[in-house]
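Note that this complex is displayed minus one protein chain, with the remaining chains in position.
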Amino acid sequence: MKCSFGRIIENDKIINNIYKLEVEFDGKINPGQFFMLKTLDNSFLLPRPISVYDVGENKVVFLYRIEGHGTEMISKTLSNHEIQLFGPLGNGFNLQEIKGKTAVIGGGIGIAPLFYLIKKLKKENTDSYLGFKETPYCLEEFERYSNKVVVATEDGSVGDKGYITNSINVKDYDTIITCGPSIMMEKVIQMCRENDVKVFASLESRMACGIGACLGCAMKTKKGNQRVCKEGPVFNGEELMIY
Amino acid sequence: MKCSFGRIIENDKIINNIYKLEVEFDGKINPGQFFMLKTLDNSFLLPRPISVYDVGENKVVFLYRIEGHGTEMISKTLSNHEIQLFGPLGNGFNLQEIKGKTAVIGGGIGIAPLFYLIKKLKKENTDSYLGFKETPYCLEEFERYSNKVVVATEDGSVGDKGYITNSINVKDYDTIITCGPSIMMEKVIQMCRENDVKVFASLESRMACGIGACLGCAMKTKKGNQRVCKEGPVFNGEELMIY
Amino acid sequence: MANLKVNVLNMDFKNPILTASGTFGFGEEYVQVYDISILGGICSKGLTIKPKEGNKGTRLWETPMGMMNSIGLQNPGVEKFISEELPKMKKYNTKIIANLGGGTIEDYLEGVKKLNKTDIDILELNISCPNVKSGGMAFGIKSEIAYEVVKEVRKVCSKPLMVKLSPNAENISDMAVTCEKAGADAISLINTLKGMAVDIYKRKPVFENTYAGLSGPAVKPVALRMVHEVCKAVSIPVCGIGGITTGKDVIEFIMAGASLIQIGTANFVKPDICLDIINEITEFMDKEGIKDLNEIRGIV
Partner (left out) sequence: MANLKVNVLNMDFKNPILTASGTFGFGEEYVQVYDISILGGICSKGLTIKPKEGNKGTRLWETPMGMMNSIGLQNPGVEKFISEELPKMKKYNTKIIANLGGGTIEDYLEGVKKLNKTDIDILELNISCPNVKSGGMAFGIKSEIAYEVVKEVRKVCSKPLMVKLSPNAENISDMAVTCEKAGADAISLINTLKGMAVDIYKRKPVFENTYAGLSGPAVKPVALRMVHEVCKAVSIPVCGIGGITTGKDVIEFIMAGASLIQIGTANFVKPDICLDIINEITEFMDKEGIKDLNEIRGIV
């Protein structure tokens, strides 16, 4: 994978602090992989890891939330300007291992890596469970590639009221894929373990190099230290120790 | 003077690396004063001193050259966005002392503080001598407020060929005001001293605070240390030692 | 509403925010910018017994999220400070800290004796300025030498005595403990880190003295670590300095144990930044349900 400067096709606010960024890119990308993004203005030092939300012809699409200084600076970079783009990085989802009836469970911005994944899965086999604090986003896009979409919001404004993990019966599925806040993924993995359902989680960790050199993102698993950027970000729920 | 965030009305390239920046501002400004400007993105630390080029209704206008990282970042800030604006600072030109036939001699971006000055002077008494390396800029604006405009370029593409200091006979004037590269101002002051012509120069110095607190911009003069930001940036040629 | 008051050295400060020596002049210039009576206090520009012209050549240089300075203690001298600057400062309705630099122990003692007779609130003894070729530096590097000067100053000083440490000290917590033993009432740190820049086109150091003092956000992690080390080592109050730019930075230093805070380089970044900082502290405390800074002081 190369480090390049990609022209921004679009960098628009979807809702509140959620942005969609489209950048020119040509190359093979697996669902679940990510890029390290950096603006060209020196306003922050380390590139920020952002998952691939979608892939189009000669472009890659990101969905991101303004979290702090770095993502804020990225949100201010305009169309037709360039952004530093390094990737695709990480293992991504292993499509061979995702079998049978499948549910993706995303929480908040954690839905990002799941969209390009479900595009690659059989629609009729795939249900999407999406949880949000308040106003949901990207529902229509998920509906296009899901057998059904179940939504939960903490304030009950849309869909079920409460956590999305209350809206799913994991026993209904052969494979579950999850990405979102730790506490949500923890719950999902626990439910899957109790019910012997295969589960994969896409994890986050602070990163510097993004390709396995600095060991900054290392995480203890049953197999020993694993680099979230290299052996991950997708891990088999069985390996994970934190849960 | 206050520190505020001013809305950018316009921030456009004039030619090559020369930009004109218009910012909303309401308040009294003397010709020769300057502002400390800073973008809001944390891409550099210390505000940059930039002279007032012009003043309009509820706005202040700057003319600046991209010199390094800071001015480059300023050039990338867009209309309708805000910029940190601290000023007006410094003494500015003392209009009472500028008497009789007057010449302003500007070199390159050093023409910036001279434009708002000549707007305040009697047109028929004021000649502008403007020197450039290559392509000149802002000539029409200077013509509007000058009795005559003399231009020199080092490559001879426009006006006299060579340095602007070769195009003037200082004896023709009662008062001379200059701003530009040190070597040019040195020459002007020397010529004025030899011919007993009153001369004022607008100087530059690296600055941190811009209001006289840090003593970083201090310059030795015949009166002792003077702060370019506070006692200056305009100095009477007689006081200056460096020449 | 959060209470930002701090009682240190038997004095009440409105809040822990002081402006750092050399970055705020004698306050006068900032009066036009904002109401500086909101400050906890103002540290004067570093004073010497004789007036000083300061260094020649380049005095400032920007670095990545930092700056270097080589002002060289340009100042009007202690006497002129007392006669001309202090009377104005006393009107600002905030604590006044006189920062005293020096070349020899005798210079320090002479300065202290003159300042004793004034109504400054605190004397901050700068044993760390790296810009004056003779003296200055030496006191701040080795604990034994610092001990000498602090002990002598203590003997004659009738004001609360705050000793300002250099991050270039060989061992910062040992240095602090030594100053405490020598009679310091409080410690402030850090002064600037010794740094360098080269003008590669001129093929010369940027600064005439080759080295200069680094400050600003770049040094904050080092400053915070040193303040933490010192707070663990001494039992007198500590004033945290170094790269502090936001209310959150202040909270970090207070959690590390600092009683007071000084804002230096940040004053250049935005001249009324102390106002923002004080508001941010209040906001943070209100959000986190902190009523008094004592609840969080030194908890890490």
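The letters A, B and C name the chains in turn, as written, and every chain counts its residues from 1.
Note that in this section a residue touches a chain if its C-beta (ideal position, glycine included) is under 8 Å from a C-beta of that chain, and two chains touch if they have at least 3 such contacts.
Because the structure is predicted, anything quoted here is derived from the model rather than measured.
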| item | value |
| --- | --- |
| Which displayed chains the hidden chain touches across the whole complex | A, C |
| Contact residue for the chain not shown (choose from C:Lys50, C:Lys88, C:Lys204 or C:Lys291) | C:Lys204 |
| From C:Ile38, C:Ile145, C:Val177 or C:Met196, residue that would touch the chain that is not displayed | C:Met196 |
| Which residue of A:Tyr64, A:Phe86 or A:Tyr137 touches the chain not shown here | A:Phe86 |
| Interface with the unshown chain - residue positions in subunit C | 63-66, 68, 170-171, 193-198, 200-201, 203-205, 210-211, 214, 216-222, 224-225, 228, 243, 248, 251-252, 255-256, 284, 288, 296, 299-300 |
| Positions on subunit A where the hidden chain makes contact | 1-3, 38, 44-47, 70, 84, 86, 206-218, 220, 224-225, 230 |
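Heads up, the rule we're going with is that only the chains that are shown with their structure count from here on.
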| item | value |
| --- | --- |
| Chain at the geometric heart of the assembly (C-alpha centres) | C |
| Whole-Å separation of chain centres (CA-atom averages), subunit A against subunit B | 52 |
| Distance between the centres, which are taken as Cα means, of subunit C and subunit A, whole angstrom | 47 |
| Subunit B residues counted as touching two or more neighbouring chains | 44 |
| Shared-contact residues (touching 2 or more other chains) in subunit C | none |
